[in-house]
Every structure is written in structure tokens, then in C-alpha cells.
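Notes follow once the structure below has been shown.
This part shows chain A:
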Amino acid sequence: MKHALPLTLAALACGFSLAMTPPAAANEACGSGEPATGEPIKIGAIVGQTGPADFSSASKSAAAFFDCVNANGGINGRPVEYLVEDDAWNPETAANAAAKLVNDEGVVAMAGSTSFIECGTNARFYADNGIGVIAGVGVPRECFFSSNIAPMNMGPRLSTLGAAIDAYENQGARSFVCMAPNIPNVGGWFCEGLAAWGADKGVETHNVLHDPATLDPTSLVLQAMAMGADAIIVAEPAPAAIPIFNAAEDQDLREEAIWLGPTSIYDTAFPAAVGDYWAGAIKAHIEFNTLDSDGVDNTAWLSIMDEYGNASDPRDSFSQGGYLAAKIITGVLRGIDGDITRQSVLEALQTMEAVDSDLLCGAWSFGPGDRHNANQAGRMVTMTADGWETSRDCFVSDDPELADIRS
Partner candidate 1 sequence: MAMSETSRTPLPHAAPRGFLAAAASQHGGLITAFFLMALIVPFLGSYWIKNFTSMIAVAIAAQGVALLHARLGFVSLAGIAMMGVGGWFGLRLAHATGLPFEIVLVLAALCTGAAGVLLGLPALKHRGLIYALITLMFAAGFHVVVSSIGFPDGGSGFWGRIDGSAERQLMARPAIAASDLAYFLYALAIAAAAFTATHIVTKSAVGRAWAMIRAGDAVAHAAGVRIGIARAKAFGLAGALAGVGGCLLAGSIGQLDGRSFDPVQSLLLYGLVIIAGPWSLAAALIAGFLYRMFPAILDSWGVDGDIAITIFGLALIHAIVSAPRGIAGQLHDLTSAIQNRLSGVDR
Partner candidate 2 sequence: MIDIDALTVTFGGVTPIDRLSLTLDGQIVGLIGPNGAGKTTLLNVLSGLVRPSAGTVRLFGKDIGALAAGQRLGWGVTRAFQTPQVADDLTASENIQVALDSLQVPRAEAATRLAETLERVGLAGHARRLGAHLDGFDLRMTEIGRCLVTGPKLIMLDEPAAGLAAAERTRLIDLLRGLSRAGTRILIIDHDIDLIAGLCDQVAVLDFGHLVASGDTDTVLADPKVRAAYLGEFEDDDAEARAA
């Protein structure tokens, strides 16, 4: 349990900051007033809980946030009933779950969903049924290319690109290897973003895509090194990235390239898992602010998790995304005059005013367009022996694919 230490330290630090702020800090973020008693407003989420990895963290922080809302005035007196379904990483299950939430339960919106497959499976269904979705964290391309789904995060494509931009601007990297799982609309899509940006900048980019089921870290590392690039971006989930860095350590390749990763490796357990060898040598791009940052929202997130969440709920960047999704949908619901229906909620989402948060770099809004990618800027962190420290504040990941959204 060595890796639990940073979490404990972070919790202690928060305890300090809480002590210095008024005790109502947690409640301020979720409202004020008496516990809600009226007819519940149903909000759904679909997360990939059982399966290759547990993606339920965002729904847990959203649930904690809604509990806090219900204890503090609710949505103008009405409580939120938050319904979470597990899609088990299976499109069929995801489709059934969406039918259950939307048709059978009659949810007015979705918030905090995090899934590898749900966006692709259900995007059309949400559009046909006029359901607005604020995804806690979107991973595959489909989450960013649907009229009714707006993820809180930047997405791994922009995060991978962000890591490259930082190395290009600050470390003089002029050639890159993008290492990613070969899943359609996932790994290939991340690396294409790097290539499109690279083509504009005259930067050389190579891809090392691999079958996610058969990961051979040593051969991947050697393949990447053979391309002779300045920087290697390990665009993998943390459990896959760890053996890759271990394999690179075995070959003593730390100084042979600049080693980078997207948000997925920004995990409190990661530094201990890859070991001291890599301290100071791995940089990661992060889509939300650092987990121990002291802004209003990060502080509120942690205190709400302590008060309304379970001790076992993760305090990770997915959790930050779920917190934000819940907070934003709460604000939108509270602002609706008249009946709260899926139509009025979707309309309110599409016309909402942009929201600022210390967890984000820029203001976030759902937006009216055919696709959504409001969060486009992030930060860089560098791994230390026992954690991560911020090495660069907000900067935009300038993906040519975003031209339609920017215009």
C-alpha cells in the first residue's frame, strides 16, 4: 500500500486548507437550503464498471455531488435521483442500459457517464430521444462527435497532442513516436491528431499501434526506439503504460528519448509503480487541474467526496470530471423556469452560459453544435519520486481537427 501515501498526504493537505476556509465550503458548491423533498428529478449515467478496467469513478463523484445537492436545497426543492448503469464494456449492454434509463426510468438528462463504448452505441439514441449528455470523461472519438454528448474533458487525442506540443516548444523535440492501442476510433484517432498537427509544423511523427489484447512491452519499446525519434508518447492506460516504462528501464533508455504521456498515466499510484528511475523523466499532459490543487472547485470536490462519497471511491481525474459534470447539470437544472423535461433540459444545455472552474483552463459550455469539445486546454505535470508536480500551466492543444468548433 505504498502508493496510498500520496493520497493520504493530499487528504491531509486538504484538511489543512479546509480548516482555514469556512466549514460550509463543501455545501457552497452544491447549494444552500433545506434537504430536498419534492418529486425527484431523474438523471442517468452509463459507466464501464465491470470489464477490462473500472470506469465508474466519475459516476461516484457525481453521486456524491448529487447527495450534497439533495441535502442542500435540491433543484429548487426537488431532489435529484441519480441512476447509474454498468455497460460492462459491451455495446449491447450499453444499448439496453440506455433504453432502461431513458424509456423506462424517464431520465431528463445524463451526467457523469464514462465508457469506452457507450458514446458510439447510444449517440443516435440520445439524439433521437432529445437527451442531453454531459459525459464525465470521454475517451473514444464518438464521444466528441455527437450532437447530444458533451464530455467535460479534452479527450485523449488533445491530451496526447498537448504532451507533444510541450515537448516541441520546451524541449526542442522535432520527431515523435505515438504508441497506442489499436482500437478503432481510439488509438489510431489519438495518433492521427499528432500526425495532423505534425504535418502543419513540419514535425516527423510515427505510430506504434498494437493489439490491446497482446501487449509485449519490450518489443514495443524497441520498435519505438528503432524509429530514432526525439520523443516517445506512451498513449496508453496506466496499467498498460507501467510495463512499457519498466521494459524501457530494463534497456536503460531513459536518456535516449523524451518520455511523455497523456492524462491516463496521471495516477497517484503511477510514480511508485514505475519507480525512482523515472523521477523527473516522465511528463504527462493533464486535462483537469492537479488532484492536489487548491482552487475552489478542487477543494470542494475533495470535501464533498469526504462528506458524501465512500472512502473507497477514487480521487482521480475521472472523479474530477464527474464532479464537474454533476455541478454543471445542477446549475443548468436550477436555471430552468417551468417544467423540467428532457426537452427543456437539452435546450437549457445548448444555450447555457459558459462556466469557469479552477479544474479547467477555459470556460466550458455544452454548445449548440453537431459535436462538442469545449475543453481544449490543459497543463503539464512532471513525475517526481512520490508524485507529480505542475511543470506548465494552461495551454491549448491546437488540433487542426478542431477547426469546425473554433470557427
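Just so we're on the same page, a residue touches a chain if its C-beta (ideal position, glycine included) is under 8 Å from a C-beta of that chain, and two chains touch if they have at least 3 such contacts; residues count from 1.
Behind the choice of candidates: all candidates are chains of the complex that A comes from, given by their letters.
Keep in mind the model is a prediction, meaning the values are calculated, not measured.
> Please find, within this complex, the candidate from 1 or 2 that touches chain A.
Selected candidate, touching chain A: 1.
> Under the definition above, what is the set of chain A residues touching candidate 1 in their complex?
50-51, 88-92, 95-97, 99-100, 102-104, 117, 120-121, 124, 142, 145, 182-185, 211-213, 401
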